[in-house]
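With one protein chain removed, the remaining protein chains of the complex are shown where they sit.
So that you can tell them apart, the chains are marked A, B, C and D in the order they are listed, and the count of residues begins at 1 in each.
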Amino acid sequence: MMLQVEGINTYYRKSHILQDVSFSVEAGEVVALLGRNGVGKTTSLRSVMGLTAPRNGSIRFQDREVAGQAPYVMAKAGMAYMPDDLKIFPDLTCEENLEIARRLSGRDGYWNQGRVEELFPVLGDRRKQLGILLSGGEKKMLGMGRALMANPDMILLDEPSEGLAPLVVDHLAAVIEAIRDKGITLLLADQNLKFCRRVCGRGYILEKGRVVHADTIAAIWDDEAVIKQYLAL
Amino acid sequence: MGNNGWTRRRFIQAGLLTTGAAALGVGVTRPTGLWAATPKIKGPIKVGYQAIMSGTLAGYGEFHKMGVTLAMEEINAGGGIAGNKLEVEFRDSTLKAPEAIQNARYFVDSWGADFLGGVDSSGQALALAPVMAELDRILIVTHAATEKLTEEQVFKNGIKQIFRICTPTYQDGNAAAFVAKDLPAATWATISPKYEYGYTCWDMFKNTLTKLKPGVSFTAESWAPFGTTDFRSHINTILDAKPEGLYSTEWAGELITMVRQAGQAGLFKSIKHVMFPVGAAMDVLEGLGADMPDNVWISGRYFFLYPNNSTNNDWVQRFRKRWNHYPAYVSETGYSAMFALKKAVEAAGSKETKAVIQALEGMTMDSPAGQRVFRKEDHQAMYDVPWGLTVASDKYPFKIMGKQILVPAKECFNRPPFEGEGTRPPF
Amino acid sequence: MSREILKIVSLNKAFGRVQAAADINLSLQEGVLTSIIGPNGAGKSTLINILSGSIPPDSGRIYFLGTDITRLPVHRRVKLGLCRSFQLVNIFPELTVFENILLPALAAADRTRHLLRAIRRETAVRAQVAQLLERIGLQHAADTVASALSHGDQRVLEVGVALAAKPKLLFLDEPTAGMNPVERVRVLENIRELSHSKQTTFVLVEHDMDIVFSLSDRVIVLHHGEVIGDGTTDAVKNDPRVREVYLGQEVPA
Amino acid sequence: MKRYAPILFAGIALAALVLIGLIGGRFLIYLTSRVMILSIFAMGYNILFGRTGLLSFGHAAFYAGGAYGLGLFMLHVLPHPLLGIVVGVACAALLAVVIGFFCVRHTEIYFAMLTLAFGMMVFSLIWNLRDITGGDDGLVGIIRTPIALGPLSIPIIKPQSYYFLILALLLLSVFLIYRIRHSPFGLVLAGIRENEKRVAFAGVSLKNYRLGAFVLSGAFAGLAGALGTLLESSTSPFSAHWSHSAEPILVTLIGGLQTFAGPMVGSAVFIVLREVIERFTHNWMLWFSIILLVIIMGFRGGIVGILSGRRK
Partner (left out) sequence: MNLESLVHVCLAGLSTGMFIWLVASGLTLIFGVLGVLNFAHGSFYMLGAYCAFTALKLMGGNFWLGLLVGPLVVCAVGFVIERFFLRHVYGLELPYQLLLTFAFVLLFDNLVKIIWGAGSIGSPSVPGLSGSVNILGRFFPVYNLFIIVVGPLVALGLWALIEKTWYGRIIRAASTEREMAAAIGVRVPALFTGVFVFGTWLGAVGGALAVPYIGLLTPGMGEAIIIEAFVVAVIGGLGSLKGAFLGALVIGLLSSFGTRFLPAFDMFLTFILMAAVLLWRPQGFFGKAV
């Protein structure tokens, strides 16, 4: 088991955001957290990454209890994270944005500057460009690239397809498949079921901070009642 | 972690509430002492003393305290004031007038003070005057020098509750001019504090020197704001003007800084006649040590080697023994203020304000600084402080006054009615 | 042909080397529900920001009902009747739902300058607010602090706040994102109704093609700051250029 | 029951204030006078700080505007305290219009720094315009002459009678500020604090309303300055110093930032606490700073916030 989350409760200030949320991801799987805005998808990813520690419950990553660990510990243990707003370092060049992730993780492996630029050729063109000057699409690729540079065992992707033109979403699906084929486990939070259907095997549907439905993506796709009730489509 | 944080915060809250409540309780239950003042001498004589005890000038508060505490100890050891114990309470005056007023009101209305003393800032002294009239308690000012206090508040406005035991700005301005008139310098310049004290002294110096020695000219003025730590530009202003004499009422730490920086810039080599009206203050002499140049004219409100008589020398010995310090001028004025009160109360046979005012007016007293007379019209204590030239000495790790010139207070202090040409020296 | 409500003449805006608006010329008609679509970074947000007054254009002119508003500050445009909602929730989090609507309603009624008048006595405006709350289905939550609402309700409130200013022209930035079907239907019904009654002219920025194609009278497609498609829903759906850069095979023709 | 608690507290506080004025000792009356004046300063300040969310570091300038406005008027024009107060408030408000015109262009730290710069300019001007302001000696001898109202003449020279004038003006201020807080204008200010972008999109000119809040709070600062000057019979340049601007901030945070009574409670605690600490030790700054640290680390809702069960 790559990641096992059991019964976590997470609060933001006084609001109880996640209520007894459980899900799991096997090694090599691509799993989706589905649901509308504000149901707790982002918070789930943040809880796993250690950015918003759950108040209780268990998170096991590669069979180690990691609930409440600091984010840097998670990063060094092989977890990478791409937030929905990407958070590209504005004062660092494209190249530095990638390099800093690799060096900080202290992990070597398949992914390096060259391989990432191969996957996203535009990053090679913008190598010396400051992060603040990149366009939205370029930032998204840099965000993915930066996650890869850490040579993680698992990547958390928040809203990877959001705001992308339908054409680009096609490309993104191919990229995610390529990443999965290199042995990286993925957990993504997304609203786009069509996109998820192409890349994910299983999905969890969240509603008001709880997991209300879990099944294979194919089954969810076919279950119109569930889609009507919980998904924004 | 979350749980710990919660309990810790709760603990702190509970603690503060309890302390706060306790503190308030004490504050409220203390007697307000409105009825403490009685016409006859009964119970201890209470003096509320305020001086600056925080910020860059906090050292002066300590000097005040040493003098006053020593006086209290000596008076009580010698049987007190007319058989009553002397009690002194100190408070930090800061430099803000409202604080000084709150202190005074606390002393009189809450603590039950019979007399007040202290005050460093001229602005505070002026603001306190009407308050003292309202509270009807005597305040003996031991440091603030503005002549407006005695001329306007006491003489003109008739606030009889104010007395001043230290020298006023006349000593710094007029007396300096009496010394300067005999110096072979025809052009003068100044670096002085950019506030009333600095302006007033320089005006007095200029006016009196012009009268004494027509033909002198004043070539440059550079005003340093309160808290200046960098005098280099001011020094350049003076060096550019090439005066023969420099007069500066900088004092305390700022004088130390200025002298150091002037020495580095070679100012004392090019300007031969330099006068520091407050240069004889102990903090300045000790702070500068060997960096105080020789042959600079200095004075103060008291200098521990003058007068060279047994009263003063014994006192300096006792002071040294008690505090391991040479007495600063505010130590002497604070000390003498206590003895002035002792003498006046004993003479009046009462600690009632009106009676003690009468006793103080015109009163003569012996003090470490020599004989003081409280002038009846403006309640200014008349006593002489010498001007002298700095010189090194084997006996002290700092410069002292060598050649001394005494300008008697009577000749350089303005005279009542303080208006018109005839009231200003030379008379 | 209805009245021209907004006219945009050769509008340009660049951020560094990114051209966010490239010589845009558009004319919007009163009562025509218009949608603006395009991939992320196409310049949709920039266009709305320029039109509503948050950022100044590099060049070009904007006319609202014939008045040149190119240099007018935001609040003056709102006073003229041009308002917008936001993509992310953008309400007054610590005020109650009622107050959230009351504030723009008071501003629209020109009553905000009253220093000493009790807000309780603004009965006419309060009645309007209550009406609007009922319309958007938040009357039950009137005294709730806005930040305590569910995300969907906050989105509904967001639209309500924009409507309370009684705009003649309203830009809605992804108005139904994150709403559940019930909320979504309610908001879309409101939009349709207000649009038909010609009280307010709507301009929608949307990613959801279902909404765009079911609701709009006219669709404008932006790409790299340029208008690459403009017309009725069917015309745009079948535009080869639009299909190439944006729609792909996703939307059946 | 809970709804009536604030009214009950207000009633008790008012009764206590009246009682102090009637039978309190002279020092208690003086200290309470200072508390009331600081309350006016802080409550006015809180229109800007708590309500509108702008942190000014130059409000002492308006306090000084009121102080010197009243002082100069009473010394040179007419020794009429009530007119003096009106002139002081007008001076402060005028100064706030001029300074506010520039300052409201920015928010947050830039606003704070801009107000600091203008405040220190005023301090510097007062210090240097010696012929008018008396330099660092300040204005002294401002006597509380009787208030002449037609044939009526109300003496306020006695601390006790002046106390009731302050109390009356405090009550007037509380009333006005309460009304402002619950007016449409007050709602707009709260809106600016919560989300200024949204306020602009409600069709409200941010700058004008920020300026409005600025001038209002400046006018109350001026009222406090005028009353303070009459209380002490003098005023000095330190009244305009930045460290004086820090007082209402301190007081508001101690009392509770977004509460109505916070500034008043904070003022009382600030002045009484300092007085009490000074009776025990000359190191009042040490103890005061420790108490401040405790408040910031553990009591962030301020005293009123804690009492009313709100936590930040």
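Points worth noting:
Going forward, contacts are C-beta pairs under 8 Å (C-beta built on N, C-alpha and C of every residue); 3 or more make two chains touch, one makes a residue touch a chain.
All values reported here derive from a predicted model rather than from experimental measurement.
Interchain touches from the omitted chain, evaluated on the whole complex, reach A, B, D. When the omitted chain is restored, the residue from B:Gly266, B:Gly349 or B:Pro426 that touches it is B:Gly266. The chain omitted from view is touched by exactly one of B:Leu288, B:Leu305 or B:Val345, namely B:Leu288. If you put the hidden chain back, the residue from D:Leu176, D:Ile249 or D:Ile306 that touches it is D:Ile249. Of the candidate positions A:Leu92, A:Leu133, A:Leu167 or A:Ile227, contact with the hidden chain is made by A:Leu92. Think of the hidden chain as still there; on subunit D it touches residues 49, 55, 102, 105-106, 108-110, 112-114, 116-118, 120-121, 124-125, 127-128, 242, 246, 249-250, 253, 257, 283, 285-286, 288-290, 292-293, 296-297, 300. Across the interface with the omitted chain, subunit A contributes residues 49-51, 70-72, 74-76, 80-81, 83, 87-92, 96, 100-101, 103-106, 146, 150. Residue-level contact of subunit B with the missing chain is found at 53-59, 61-63, 194, 221-223, 225, 227, 229-230, 232-234, 236-237, 239-240, 252-253, 256-257, 259-261, 264-266, 283, 286-289, 291.
We adopt the following convention: only the chains that are shown with their structure count from here on.
Think of the whole protein's Cα atoms as having one middle point; the chain whose own Cα middle lies nearest to it is D.
Averaging C-alpha coordinates per chain places the centre of subunit C 43 Å away from that of subunit D. Work out the mean CA point of subunit B and of subunit D, and you get 34 Å between them. One finds 73 Å separating the Cα centroids of subunit A and subunit B.
Going by the touch rule set out above, the chain pairs that meet are A-C, B-D, C-D.
The touching residues of subunit A, counted against subunit C in their complex, run 36-39, 133, 135-137, 162-168, 170, 194, 208, 228-229, 232-233. Residue ranges of subunit D in contact with subunit C, taken from their complex: 176, 179-180, 182-188, 190-191, 194-195, 197-206, 209, 216.
Only residues 16-18, 38-41, 150-152, 154-155, 176-181, 184, 207-208, 210, 244-251 of subunit C touch subunit A when the two sit together in their complex.
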